[in-house]
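If you scroll down you'll find the structure; I have some questions about it.
Missing here is one protein chain; the remaining ones are kept as they sit in the complex.
Going by the order they are written in, the chains are A, B, C, D and E; count residues from 1 in each one.
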Amino acid sequence: MMTEYLLLLLSAVFVNNIVMVKILGLCPFMGVSKKLEAAVGMGAATTFVLTLASGSSYLINHYLLGPDLAYLTTLSFIVVIAGIVQFTEMVIQKTSPELYQTLGIYLPLITTNCAVLGVPLLNVQEKHNFMQSLIFGAGSALGFTLVMVLFAGLRERMEGADVPGIFKGSAIAMVTAGLMSLSFMGFSGLIK
Amino acid sequence: MAFSPFITKPSSVSEIMLQVLFALIPGILFYVWFYGPAILVSMLLASLTALATEALMLKLRNRPVAPFLKDNSALLTAWLLALSIPPLAPWWLVVVGTMFAISISKHLYGGLGNNPFNPAMVGYAVLIISFPSYMTHWLTPDGLGDITLGFSDQLNYIFHGILPGDIKLDAVTMATPLDTLKTQLHMNGQMKTILDMPIYGHFAGVGSEWVSFGFLLGGLYLFFRRIISWHIPVAFLVTLFAVSGALHLVDPSRYAPPLFHWFSGAAMLGAFFILTDPVTSPTTPKGRMIFACGAGLLTFLIRVYGGFPDGVAFATLLMNISVPLIDAWTQPAVFGRKDRS
Amino acid sequence: MRKLYTFHGGVHPATCKTQSTGKPIAKAKLPSKLIIPLHQHVGHSARPVVEVGERVQKGQLIGRADGHVSSAVHASTSGTVTAIDMQPVAHPSGLPELCITLIPDGLEEWLELEPIDDWQSVPHTELRHRLRNAGVVGLGGAVFPSDMKLYAHKHKIKTLVINGAECEPYITCDDLLMRERAAEILAGAELMRTLLYADEVLIGIEDNKPEAIHAMRSAVIAGKHANMEIVAVPTIYPGGGAKQLIRVLTGIEVAAGVRSTDLGVQCFNVGTAYSAWRAIRFGEPLISRIVTVTGNVASPQNLETLIGTPIIELVAQAGALQGTNGYIMGGPMMGVLLPSDQAGVIKATNCIIAASDQLFPPPKTVLPCIRCTRCADVCPAQLQPQDLYWHARAKNFTKAEEYHLFDCIECGACSYVCPSNIPLVQYYRFAKSEIWAQQASQKAANAARERHEFRESRLEREKREKAEKLAAKEKAATKSEAAPVSDKPDTGPVDETQRKIQAAIDHARAQAATIKPKNTEQLTPQQLAEIADIEARRARIREIAQASTDTHTRE
Amino acid sequence: MRRTMAKAALLTALNLTAFALFGTALLAFIYSQTHERIEKSVEAEKLKLISQILPQSLYDNDILKDTIKLSPDPLLGNEGETTAYRARLHGRPSVAVIEAVAPDGYSGKIYMLIAIRENGELAGVRVVSHKETPGLGDYIDIARSDWITGFDGKSNAQYNDDDWKVKKDGGKFDYMAGATITPRAVVKAVHKALQYFALHRDALFAGERK
Amino acid sequence: MFSALLAMAAIAITLGAVLGFAAIRFRVEGNPLVDKIDAVLPQTQCGQCGYPGCKPYATAIAEGAADINQCPPGGEEGIRKLADLLGMEFKPFGSSTVTKPKAVARIDESTCIGCTLCIQACPVDAIVGAAKQMHTVIAAECTGCELCLPPCPVDCISMVSIEESTGNWKWKYPVYALTPSQTAAP
Partner (left out) sequence: MSYQEFKDIFYNGMWKQNTGVVQLLGMCPLLAISTSVVNGVSLGLATTIVMALSGAAVAMIRQLVPNEARIPVFILIIAVLVTAIQYLMNAYLYSLYVVLGIFIPLIVTNCIVLARIEAFAARNPAIQSAFDGMAMGLGLTAVLAVLGGLREIMGHGTLLSGIDLALGASAKSLVITVVPDYHGFLLAILPPGAFITLGCLIAGKNWLNQRAEAKRITFTDAIPAA
């Protein structure tokens, strides 16, 4: 049981990394990774939202909707997530204005960070129980944070690189993300 | 002569790279001895492609071509890539891999010294993902297979994809020893019986253990010439040994002995030539240890549980991602700030 | 044997010292003119105290120390001041500085000096004052006013380190000084020990100077100096850096920004000790120093040179050769290529190397950094030069500072070993001066903000006060209208106008009053000084103006 | 105007609720209007897949209605209940279409639909979903190659146990060099499904027809 | 249908209540970011950014109303600092912006009539002097904003650029011939 949970967690963080393998959550990944601190902040905020969203969406799906109202899944999930994000946004603005400024337009966009909706939907699809949903949510968010932070490190270093003019900025960041995802393919098959 | 210091120690990038190329030679000699000269063809092909791509990219980037072509780094990338591709790979495979390595993973970042990812390993990873079937057909060592291809037959296959008569590709190639082990274990084979197969020698594959030995010799040369420091090879090999040894002790029927891991696949090449690429590895001693330990662990995991026959390339790339952070977090204490910071 | 420590890194370039150690120290010929910059030391420039055309004596004060950190400048020989103007100086920028040009009269007529026979009985403050007025500054390279370094609380300093390492290739001035004038160096060290209340004196000399070590050891015995030791230290560049030598001798590491006195050590160059002794004992100001003239010259040697001697004339004495394409002041590792060979020798000039393509081949092709970390392996400050370079090149100064840019001592060891031939130190110098400039402008901005905010609040206050005053007045006015104050109602309108005029005048006065004190409160001493200067100028202008009107009226 | 906390909360809540109710109502309406049509389309789609391996000539019943639930069985490799479809011709059982899982594919499970004639002969096999390496192990997919049609007509009667292997291991089935793990898994799973059919034949076709 | 409405209504009411509550509970007064931005600006108070001073410009940036590349005295370095602070991409000056070399005002003492108008204009109190007396600019405190130029009735104020000397000289960015564009790099 414990091992199963652990494997689920590791799989969500590395093998099925939400950004590199599932290609979800790319907008904040590209947008908030220019500075290491911002990446850490975004990671933390997303982890908070994603874990909460995984748990609450499980409860909603299980107790409020049931099979009859399956057509409301997306709608209800997204509304709940939007609410959680809005709440988080207000709290951050109050407690850490710099983080608020750095996260900029990406903070409200956590709502549309595909990962945040994608993970609860995947939970439903994979028929995860409550505990599994939470672990999968947290694991995905940790994986998101991990690659964000690593990516931010790479981007900070690349600021000094002699990148050809037309590739400066987001183009080379994209290529880097590509090579990262190439590397992450090395995990494939590790946990089936 | 405008700035101090006005004197410099005689050394150059091109000489360093040349030494590394030189150090590869023992391994290559063993390679040719056991598998025939096809590998030399791949190496030549890769070298020409690398130089051409390098020159083209430098022109496009509006940089002087001659000094960079002379730095030998493209040649080194080409050789390392060629050594990790099956020698009988079709010519276009070598060309595509080398071009990708030099153009995308090196020059898009600004060329020599600027690339965060190991170009040769990017080339390898691209190839194994895109053309897995070509990338898993390795030559059978001389004397093991039913048929041995002559040099002209090898050339014919590389450039035209034609094998003489009715010989099938399977007859002259095999999966690598690592791959075979994995496949057999997958089919519930027993370690002992598997390792008794004719393709295995003293520690690992009949030919590949000698090739690895050659790379070990070359690596030691690099160490004594102070071109590489001990941290990366030692940390990598020790980690690989420790993890595989521990699991081998637990269940010898399912886990290969540690020396098998050392002398098969790209472990030795990786330890001394690939992970040590100065451009893409950490610069601090502590960072190098962390980097190499991580690579050792990942190599083992990918080899034993993962989807690829060998893990060195992906382990290298995965650890490359974390180099900036490792560097930042392992900054050694500066003179006079030992206990302060 | 004393236990010696080691420091990280270091390099072993060819020393090239034997060329210039063959001959004893010779006196340089009196040059045709002396160009003496007023800013030869760290800190404020000296203020000229002579006028053009004035005749000066040898050793006469020509520039007075100005400000807290500053040092005096003296006439190196007797002669006439022919100019006080901007001249090219021995500075890498090639920019001119204020210099005093002196044409020697060949008499070498000394000013009357004030020797002290029994310096032990003179108060320390007086000794320091004399050192300052004698223009004694560090001759090891940093040219920091020595009197400032010779101040310490009792029993705070344990060790005085005298630096005779001379680790740079080519330079031999300290070597020769130690061979020939050991006793006086030791006397100077004794003087310094007293001023610092230090216990022991350690004199570090690199073991490639056996003659100097021998001479100094003999002098210690001969002079019966207690608790003073000559220590042979391993030859390694930059073993003569103060931090490195302190580390080797005592094991103490002095980080950048930390005063070594806080850790119980202080370090001086042997030449400084010698000059300090001459200044106290004989009252001689610092007007000459030993300069190694070497490189592409016929007879490399050490010359005792007057400060201000033009480089070109000095080199001529050692026999200038064909093929010289520049002059390096200092050693090949840290020296600067002089933009002009007309500049005069300054107190920091320990060595002049005539450079040629044979000795110093033109720089090789520069390639990108391949992160081989050879530079990190040799960096005595234990920095990561490749990271510093990466950030400095990208002008990412915040990051460069985070990686301890300011701990770099610019020793050049990293550039020396770099296989890519990158002028690393150059990038560090660039980054440092950019950061300094930024800090200066940030400081200016902060001050400007403060003044702006102060002004805003003052304007606010004035507006408020005015409004209050107006309100009060209006109140008074209504009151006066309500009450029958006047018994001459017909004069009312006149009164009204007059009152209005008066009010306007009052208003103007009040305004003038508010203006007057403006900007004359809360001024800093500098501002006050500046204002005083300005006022003096005005007084003069007024006088002139007055004089002209006076003449007019008289006519 | 200073809003009190309670008032603000109430306002926001009401606003959100209003929009939510409106949206839900709209959706519910659309759903009620469309779900029947949608279900029909989905069934048609499933039928299309089944009809690939189940010739029209072999049945005349409504196979989508004539189903039976199969509980997990190691021979089928399924973990939960799966559905089997039963084809009948003139009221007599003709073909069973069962879902089987090959658990040991190169990169995970391979889901298959296997149609077995009443006499134990394979009518056809299709891979429904898999994660095998594109370009290497995916030749089992009908979209990439017709390797999978090699099973048509094979039966346990025709091949003995040793024949149910790829040629490389001494069996009778083709494979593509460089990717033998995938076909091994598929062949093994099909073989097991046939064994399952042999054991449960009667139970499979039992039950009333609709 | 009814259960659907009920379910969504429940969700909406709960969320709405929480959000409404949070909106009041976590209300933010003022914007502390303004001071942080202001600290980066050069405080020349020249108004070239289009705002009446540095602080107003800082406020505008914080509110998202102004771009970060509008302050010429701050130079590119200033933009870079702002970009860093705000996590934005560096943005060069527009083509219409001219950055001038640093200069200070100097009053021609023989022409000055002591009208005090320049004193009133100088935003940083860098001019001293009393009415009807000659005025002088304290060079060290002058930010070079040029605001004192227009009000002077006798045009006695001129800007003198600060020349390079060994005191303010800076080491140049290393330039070497072989890789020309590297020297032109970031």
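Keep in mind that, in the parts below, contacts are C-beta pairs under 8 Å (C-beta built on N, C-alpha and C of every residue); 3 or more make two chains touch, one makes a residue touch a chain.
Owing to the predicted nature of the structure, the values given are computational and were not obtained by experimental measurement.
Although it is left out of the displayed model, the omitted chain contacts the following shown chains in the full complex: A, B, D, E.
Of the listed residues A:13, A:103 or A:182, the one in contact with the hidden chain in the full complex is A:182. Interface note: of A:26, A:44, A:91 or A:191, the residue touching the hidden chain in the full complex is A:26. For the options B:57, B:104 or B:293, the residue in contact with the chain missing from this view is B:104.
Residues of subunit A in touch with the missing chain: 20-21, 23-27, 30-31, 71, 74-75, 78-79, 82-83, 85-86, 90, 105, 108-109, 111-114, 116-118, 121, 164-175, 177-179, 181-182, 185. In the full complex, subunit D touches the hidden chain at residues 8, 11-12, 15-16, 19-20, 23, 26-27, 30-31, 33-35, 37-38, 41, 45, 134-135.
Listed for subunit E, the residues touching the missing chain in the whole complex are 15-16, 19-20, 22-23.
Assume only the chains that are shown with their structure count from here on.
Chains making contact with subunit B as well as with subunit E: A, C, D.
With chains reduced to the mean position of their C-alpha atoms, the one farthest from subunit A is C. Centroids of subunit B and subunit C (each the mean of its C-alpha atoms) stand 55 Å apart. Within subunit B, the positions touching two or more other chains are listed as 3, 61, 67, 110-111, 114, 307. Among the residues of subunit A, those in touch with two or more other chains are 72, 75, 79, 157, 159-160, 162, 188-189. Those residues of subunit B that touch subunit C in the complex are listed here as 1-9, 11-13, 15-16, 67-68, 71, 73, 110-114, 229, 278-279, 281, 283-284, 327, 331-338, 340.
Of all the residues in subunit A, the ones that touch subunit D in their complex are 71-72, 75, 79, 188-189, 192. Of all the residues in subunit C, the ones that touch subunit E in their complex are 39, 89, 91-93, 95, 97, 363, 365-366, 368, 393-395, 398, 423, 426-427, 429-430, 432-434, 436-438, 441, 444-449, 451-452, 454-455, 512, 515-516, 518-520, 526-527, 530-531, 534, 537-538, 541.
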